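The block that comes next holds chain A.
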Amino acid sequence: MMIEVRFHGRGGQGAVTAANILAEAAFLEGKYVQAFPFFGVERRGAPVTAFTRIDEKPIRIKTQIYEPDIVVVLDPSLLETVDVTAGLKEGGIVIVNTEKSKEEVLEKLKKKPAKLALVDATGIALEILGLPITNTSILGAFAKATGIVKIESVETAIKETFSGELGEKNAKAAREAFEKTVVYEL
Partner candidate 1 sequence: MAVRKPPITTREYWAPGHAACAGCGCAIIMRLATKAFSEAMEEKYGDPDAFAIAHATGCMEVVSAVFPYTAWKAPWIHVAFENAAAVASGVEAAWKKLGYKGKILAFGGDGGTADIGLQALSGMLERRHNVVYIMYDNEAYMNTGIQRSSSTPYGAWTTTSPPGKYSIGEDKPKKWVALIAAAHQIPYVATASIADPYDLYRKVKKAAKIDGPAFLQIHGPCVPGWRIPPEKTVEVAKLAIETGVWPLFEIENGDIRNIKFQRFPKDGKFKKPIEEYLKLQGRFKHLLKNPEAIQELKEQIKEMWRVLGKEVELP
Partner candidate 2 sequence: MAESPFKADIERAQKELTEKMTPGAIAYIPGSSVINKTGSWRVFKPEFNKDKCVRCFLCYTYCPEPAIYLDEENYPVFDYDYCKGCGICANECPTKAITMVREVK
Partner candidate 3 sequence: MPMKKVMKGNEAAAWAAKLAKPKVIAAFPITPSTLVPEKISEFVANGELDAEFIKVESEHSAISACVGASAAGVRTFTATASQGLALMHEILFIAAGMRLPIVMAIGNRALSAPINIWNDWQDTISERDTGWIQFYAENNQEALDLILIAFKVAEDERVLLPAMTGFDAFILTHTVEPVEIPDQELVDEFLGEYKPKHAYLDPKRPITQGTLGFPAHYMEARYKVWEAMENAREVIKEAFEEFEKKFGRKYQMVEEYKTDDAEIIMITMGSLAGTLKEFVDKKREEGVKIGAAKITVYRPFPIEEIRALAKKAKVLAILEKDVSFGSGGAVFADVARSLINEKEKPIILDFIIGLGGRDVTFEQLEEALGIAEKAIKEGVEEDVYWIGLRKEIL
C-alpha cells in the first residue's frame, strides 16, 4: 500500500528537506519513493507544505496529496492558522512539534487522528543544533510514531544530505527526538 505523508512547516524550517530525507530513508530500505514541495514560491516564515510518497512498487501518480495517511507539523503555530488534518485518512497519524499537551493539541485539530505523536522538536533542535530548524528532529518522531522507516535509516539519510559535523548533529537530533517522542493511540 502506498503511504502518503504531508509536512506542514514554515519557510526556513526545512519542511521540504524533511520530505526529501524521509524519501531517502525509505529508499535506503528498498522502497519506491517520491517527495516534492507544494509548488510555490518559498519565502522565509510563510507556511510551506511538502509531500512524501512511499510504496512497495514504482510510483507513477504525479498529483499532489489530498488525502494523506500521515501529517507532520513542524511548527506548532500552524495549528492555529492551517487545517493540518484536512483530508487526513481514517486511521491517520498526526505528528506535531509542540510543548503542549495531548489535550491542548487535540483541541486544535479539526479531525481526530487514530494516533497522535508529540515531541518538542524545537527544544531538541535548539539544544543540539543551536537553531530552531526542526526538520531532522521531527523525522525522529516520525520513525518512532509510524515505524515506516527505521531511525537508523533516518540517521543515514540525514548524513547523506548534510555532510560532516552538520550531518552528525542533525542525526543526533533525530535520535534524540526518536527517544523523546510520546505516542498516543486514540
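Candidate entries met the following condition: all candidates are chains of the complex that A comes from, given by their letters.
We adopt the following convention: contacts are C-beta pairs under 8 Å (C-beta built on N, C-alpha and C of every residue); 3 or more make two chains touch, one makes a residue touch a chain; residues count from 1.
Just so it is clear, the structure is predicted and the values come from calculations on it, not from any experiment.
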Complex member in contact with chain A (any copy), out of 1, 2 or 3: 3
Contacting residues of chain A [partner candidate 3, same complex]: 20, 23-24, 27, 32-37, 39, 41, 59-64, 66
